[in-house]
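Mind looking over this structure? Questions follow.
With one protein chain held back, the other chains of the complex are shown just where they sit.
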Amino acid sequence: MPSDRLMRIHSPEFKAMSDRVLRATELTSRLNVLPFEDEAGKAELFERILGRPLPASATIYPPFYTDHGLRLDLAERVFINQNCTFLDYAGIRLGERVMVGPKATFITVGHPVDPGERREWLTGAPIDVAENVWIGAGATVLPGVSIGRDSVVAAGAVVADDVPPATLVTGPKATLNRQW
Amino acid sequence: MPSDRLMRIHSPEFKAMSDRVLRATELTSRLNVLPFEDEAGKAELFERILGRPLPASATIYPPFYTDHGLRLDLAERVFINQNCTFLDYAGIRLGERVMVGPKATFITVGHPVDPGERREWLTGAPIDVAENVWIGAGATVLPGVSIGRDSVVAAGAVVADDVPPATLVTGPKATLNRQW
Partner (left out) sequence: MPSDRLMRIHSPEFKAMSDRVLRATELTSRLNVLPFEDEAGKAELFERILGRPLPASATIYPPFYTDHGLRLDLAERVFINQNCTFLDYAGIRLGERVMVGPKATFITVGHPVDPGERREWLTGAPIDVAENVWIGAGATVLPGVSIGRDSVVAAGAVVADDVPPATLVTGPKATLNRQW
């Protein structure tokens, strides 16, 4: 996938982003110790994490992890199960009625593979998940991936390429080895 | 695997299940902020999560995640390491001396893949893990899977099919690509 150079690690933009990462991490560290029934406390923290209120019809089960939050765009009726992670600096959109299973991970930022440049640049590209997509438990979606409407990502799959609409994405099957 | 239609999303049974999910999530949100040495606090919360006391010989390291709990049947001498997840509505049994590594995930419920039906039905099937099975770190066990006694699931494997006894289940090997 295209994962563009976003900024140099030693730059004012990087410093600004890093400050937001610290702030977002403070906010999620408070969110994830609230009793689940503290609706007012959760609503206030989600508003500060996302920069706007969580849509009334969206559901998020704790714990919930992001490192930026302000570029995580959650539509109406989104459902996010326990223990999901969103590194959203380069932008993540979850369309209406997207369902996300527990322990799924969305990553929009990274580094060059070239070792000389790895600590010099932040790379990244946005993730776009269209309406009615279902992301299975423990799946990982990498920078730059778009997933078309109605598609399904099976549990544990690592998605590095775009997914057309109405497509089932499967990871590798496990192998049975008779042993004893 | 067979994953049966369990109930319509808009039904009294679904509402009853959802109420239990909210309650179980409240209970785990309290469990997972307790200091580990608070044995009395943990015992009380496990009893409310599971609907009966945790067996005295069972060990669970925190954090621990379930969304229902009442259908999670843990035998004597079960060992569950950190950060495991049990979506147990359709029933999960871990037999005696089952060992579960960190970040393993057991999922008994889901949705039809068909996009028109996906938001209409909850599907699912029970998971049965026989005596002395060892589930490796980060493994995922999907709805309807039975794992026979003494078997081993390697770290990171996604198990979608039944596993006979005395079998080693392996996921895919990583590939080394010389790069620079």
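Read from first to last, the chains carry the letters A and B; within each, the first residue is number 1.
The working rule: a contact is a pair of C-beta atoms (placed from the backbone, for glycine too) under 8 Å apart; a residue touches a chain by one contact, two chains touch by 3 or more.
Computed from a prediction, not measured in an experiment: that's the story for all the values here.
Summarising the interface, chain A meets the missing chain with residues 22, 25-26, 28-30, 32-33, 63, 65, 67, 85, 87, 103, 105, 107, 111, 113, 115, 118-119, 138, 140, 142, 150-154, 156-161, 163-164, 166-172, 179-180.
Take chain B: the residues that touch the chain left off the picture are 33-37, 61-63, 81-83, 97, 99, 101-103, 113-115, 132, 134, 137-138, 149-150, 152, 154-156, 166, 168, 171-180.
Operating definition for what follows: only the chains that are shown with their structure count from here on.
A straight line joining the Cα centres of chain A and chain B is 23 Å long.
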